[in-house]
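Every protein chain but one is kept in place in this view of the complex.
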Amino acid sequence: MMKHSRATSLGRHAILLTGALFVVVPFLWMFTTSLQTRAETYTNASIVPTSWHWENYLHAWQAAPFSQYYVNSIIMAVGIVTGHLVLDAFAAYAFARLRFPGRNAIFVVLLAALMIPTFVTIIPTYAIVANLGWIDTYAGLIVPRLADVFGIILLRQYFSTIPVELEEAARLDGCSRIGTFFRIIVPLSKPALATLGIFSFLFAWNDFLWPLLVTNTDESRTIQIGLQAFVGRYGTSWNYLMAGTLTATVPSMVVFMFFQRALVRGVATTGLKE
Amino acid sequence: MTVNDAGIRRGPNVAPGGVGRRNRRRWWRNYERDQVLTAAFFLAPALVILGIFVFYPIVSGIHISLTDWNGFDPVKTFVGLENYGRLAQSSEFWNSLFVTLLYALGVSVLSVVSGLAIALLLDAPLRGRGFYRGIYFLPVVTSSVAAAIVWKYMLDPAGFVNAFLAKFGIMGPDWLQDRWLALGALTLLTVWKNIGFNAILYLTALQALPNSVSEAAQIDGASFRQRVRHITVPLLAPMTFFVVLQALITSFQAFDLVYVLTGGGPRGGTDVLGMLMYREAFRLGNFGYGTAIAFVTLCLVLGVSLVQWRASGAGKDDE
Partner (left out) sequence: MMQFRKYLIATLGVATLALSGCTSSDTGGTQTSQSPAATKVTDVTVWHYWDGTNADTFDAMAKEYNASHPAVKVSTTNVPNADFLTKLRASATSKTLPDIAIGDLIWVPQINQLGTLADLTPLLPSEVLSDINPALTSFGNIDGKQVSVPVSANNLAFMYNKTLFTEAGLDPQKPPTTWDEVLKDGKIILEKTGKPGYDLFTQAGDNGEGLTWNFQVNLWQAGGEFLNADNSAAAFNTPQGKKAMQYWMDLIDSGVSPYAKWGEFEKGQGGSAQEGSWMVGIWAADPPFDFGVAKVPSPSDGKPATNLGGEQAMVFDNSAETAAAAADFLGWFLEQKQVIEWSEATGMLPVTNSVATSSEYLDWVNSTEPRLLPYVEQMADAHARPNTPLYPKISFAFAKELERAFAGEVSVDEALANAESAVNDVIAKG
């Protein structure tokens, strides 16, 4: 175990705390703004709260059918996270461990797909989805994003750091490829899977443009669309927008805190006898 | 290998595939049938989804970039490489490219450094570790709009930063009206926004590092700094590649943060490619042209990434 003196501990705390203050400031502004009246948001730009209109949170919630939006956002997020974890892990395994023709070429194409700005593909993708009749459906929200390139590359990178010997040993014992995938790779990849879970959830939760395009009715819409209604043509209701945004941030932080526990350094990370 | 009149292959004792690394006749013999089938099985679900909903639209996008489509006209007129030629001659594009390259460089370097530093600080046992992780992750879940607005207020001549500097007798400049300072501010804002993201990526990779080598080095008397430099960092190469990749993609596509912080100003000083693309395609009705810029951007990022991939050796085959 690495030894740590009290001094280095204190030093680390000092650095981390200073950084933390620096990091938290905009969050404070959001909080302060969420408690102001609309008039105050024009004239009183402050980080420290001076007025305390807690009813803004209630009004923001009531401004649109947010409970329905939350349900839709949750379903969409669960679908996308599950899809990413399963489909991306499978594909990443193929790239990390299997030899097949065109592997490098397909990988480069994947990289390219990662780098395409969304707007280039969003209208053609919409045309496909609309022609499938998936407007105002969960299928339209989830299926096009059931797999993603980011996850494949992330997991591929991670899988390639797991020693090949572990699987070879298992295969010698008669385990199939799929078996080693489930019994060796997946358990050892909890940190990476947890990370992908966090990022996929964030992506799904904060996604705005695609859900806006494929939904026309309140029954199908998601939180981000609801929040955007506070950004009007003639001015933004900052107080309600911040109140709604902060409320919507809570599930993200909950998911993050839940998944990040897997990012704690485990005791036995190799399983190999040295 | 020779072929006689009867068409029968004769030659020295070589496998039917023949000698030479690039034997085109039997290239498929280099692959095991089982592995290829298994690979197909593993890849199919993701590739089907991506194929329909990502790759095919990209092909459509390429087509759009070869037209002068304005976003509304039902007819898209093919103009070949005209859009690409146009952007090569556009001073706005070159300015944008220049600004974006500087921005990407700053963001990549600082992302790696800050992400790794925070990850190392949060890796070993420390009280309140979970709390710190939550705090550092807050900017990631905070809306870009809120983040950029606060920075804008803080950098206002009458704002917090200058007020703070005044305490030391320093007269702060109008940060967002000087093109280099504004670009610097934008870079710092971007790094700040993603610090939790990068730290988490590095934390993930750190979990997979074996303790043994590091411990052995410690026993041999290597200091923490030496261990980090010569053992940890090289072992983290695959994740560093990924962090840099994400930083590049973020910088080349950045829009929300720039839009709110500077709007691309002052007078083009922070007009990154993300702003240019979006403006041309969505505001000015040059959808085909904007798409062409997107593809050029894509090639740039891809090129840089591939160079990085080779250089870091992160992509070496592991079998």
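A few notes on this one:
So that you can tell them apart, the chains are marked A and B in the order they are listed, and the count of residues begins at 1 in each.
In this text, a residue touches a chain if its C-beta (ideal position, glycine included) is under 8 Å from a C-beta of that chain, and two chains touch if they have at least 3 such contacts.
Quick caveat: nothing in here was measured; it's all calculated off a predicted structure.
One of A:146, A:162, A:223 or A:248 touches the chain omitted from the figure, and that residue is A:146.
For the chain left out of this panel, the touching residue among B:40, B:81 or B:284 is B:284. Across the interface with the omitted chain, subunit A contributes residues 37-40, 42-43, 45, 63, 75, 79, 82-83, 86, 122-124, 126-127, 130-131, 133, 135-139, 142-143, 146, 176, 178-179, 182-183, 209, 212-213, 216-217, 219-220, 225, 228-235, 237.
On the side of subunit B, touch with the chain left out of the figure occurs at residues 45, 70-74, 177, 259, 263-267, 275, 278-279, 282-286.
Here is the rule we go by: only the chains that are shown with their structure count from here on.
On the side of subunit A, the complex with subunit B involves touching residues 2, 4, 9, 12-13, 15-16, 19-20, 22-27, 29-30, 45, 47, 83, 86-88, 90-91, 93-94, 96-101, 103, 106, 108-117, 119-122, 124-125, 128-129, 143-149, 152-154, 157-158, 160-162, 164, 177-178, 181, 188, 191-192, 194-195, 198-199, 202, 206, 242, 245, 249, 252-253, 256-257, 260-261, 263-266, 269-270, 274. Those residues of subunit B that touch subunit A in the complex are listed here as 27-28, 30-32, 35-36, 38-40, 42-43, 45-47, 49-50, 52-58, 60-61, 64, 118, 121-126, 128, 130, 132-143, 146-147, 149-151, 153-154, 160, 192, 195-197, 200-201, 203-212, 214, 218, 238-239, 241-242, 245, 249, 252-253, 274, 277-278, 281-282, 290-291, 294-295, 297-298, 301-302, 305-306, 314, 318-319.
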